[in-house]
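As you look at this complex, bear in mind that one protein chain is not there, while each of the others sits in place.
Let's look at chain A:
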Amino acid sequence: METVIKTRTIKDKLIFEFENSKLFLFGSTQLRDNAMESFYKQGIPTRKHEEYKYTRVDLMLKGEFDFSTNKNCSDAQIQPLKFLKDAYVVVIENGVFVEGSSNVENLPKGLTVCSLVDAEKSNSPVFEKHYAQYADVKTDPFIALNTAMTKDGAFIHIAKNVIIEKPIHIIHISTTSVNTIIHPRNLIVIDENAQAKIIESFETISATAKTVSNALTEIVVDKNAIVDHYKIQDEKELGYLVNTTQVIQQRQSVFSTHTFTLSGSLVRNNLTVVLDDEHIESHLNGLYLTVGNQVVDNHTVVDHRKPNCNSNELYKGIIEGKSTATFNGKIFVRKDAQKTNAFQSNKNILLSLAGTINTKPQLEIYADDVKCSHGSTTGKLDEAKIFYLRARGIGLVNAKKLLMHAFASEVVNTIKIEALREYVEEKISKTFE
């Protein structure tokens, strides 16, 4: 008898895994089924998919994957990753909250930090109100996949009028020894008049196999709240990261986000900020330093829905080796959003002959009384500046480093936490070596 052997695609495998592990997954059955159905419809995006034109996520998902996630790194290994000495630390290893390694005791009043699983168990009304309300499964297959298959993540809630001075640091670590796909998910809710600083870092330790993280963070910024959000992506060669961040802002809130992509084989950031009321301020900053065969793709959407809001976006990149950097920024101004000021700037330095930069700064504007602009420049290091420095006795290598530092500093200087700024500066210096 002839047997037909059909190679299963990664899509089939994911669906099979979803059916198999239903018991261990997180969230309501209806939500997950709905999300999976949406993923099934959208499939894994290929090159023909306009939004994924420059980033081959389909290639990233080629090969065999194991779906079990084990904890296998010790506390001592995690310690150096806690680079902020004075912070509340949440450790998420391979997509699962690790209470032992985390540092969430003695929390001040009004601050809740726990795992998503615990938040659900405790029937937290905040969790119920906000979970999976903002990242729409229909808009992106990775959002759908995360919503369907996430197992755990961090839940952070800051109550009304509470100001948290110490930064909250979420550390995502991948430590697997077999190729795996994980779906960590965070929900961060900042109530009215509250203030917080949140850092998410993505690291790889002792991993010997490819890890694809499909991480998703939803951030709710309520009225008058002030939130500072940082992302440090440093996943090394084995790390593949698709990182979706969905932010919703309410009246008179201020939200700043800073994305630093330092390493990782493939990093794709989908950042969406929705300005859902009046007098909101949003700042989006990003810096990407790419080397080797790295692929970094930053997709940002600023959605102005109501009048009288300001948004400011600055993304800078230095591209070396055969790496590819993509910036796709969209400013969306809806019909009602009069008196909007929206600015966007993307600047790139291409150091090598083999590097590639793709940028697509877009404006989609339906209101007339607005001021919107975008600018994009790409070039090499300025010969005149190098000459100036060399004429003053600074060697070629150092002159270049100095100029790159100066270029990056515009973004680095937006970091308001000193310890973090020093850490990032040190990392950048190492990349330039």
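Quick note on the criterion: contacts are C-beta pairs under 8 Å (C-beta built on N, C-alpha and C of every residue); 3 or more make two chains touch, one makes a residue touch a chain; residues count from 1.
Quick note on the criterion: contacts and distances are computed from a predicted model.
K.L.:
Refer to UniProt and select, among "Fe-S cluster assembly protein SufB", "Hemin ABC transporter ATP-binding protein", "Spore germination protein" or "Tetratricopeptide repeat protein", the name of the complex member that is left out.
P.N.:
"Fe-S cluster assembly protein SufB"
K.L.:
Per the definition of touch given earlier, which of A:R56, A:K223 or A:H374 contacts the omitted chain?
P.N.:
A:H374
K.L.:
Decide which residue listed in A:K22, A:K62, A:K335 or A:R390 touches the omitted chain of the complex.
P.N.:
The missing chain is touched by A:K335.
K.L.:
Among A:G95, A:G286 or A:P361, single out the residue that touches the unshown chain.
P.N.:
Checking the options A:G95, A:G286 or A:P361, the one contacting the hidden chain is A:P361.
K.L.:
By the contact criterion defined above, which parts of chain A meet the unshown chain? Give residue numbers in ascending order.
P.N.:
50, 335, 338, 348, 350-380
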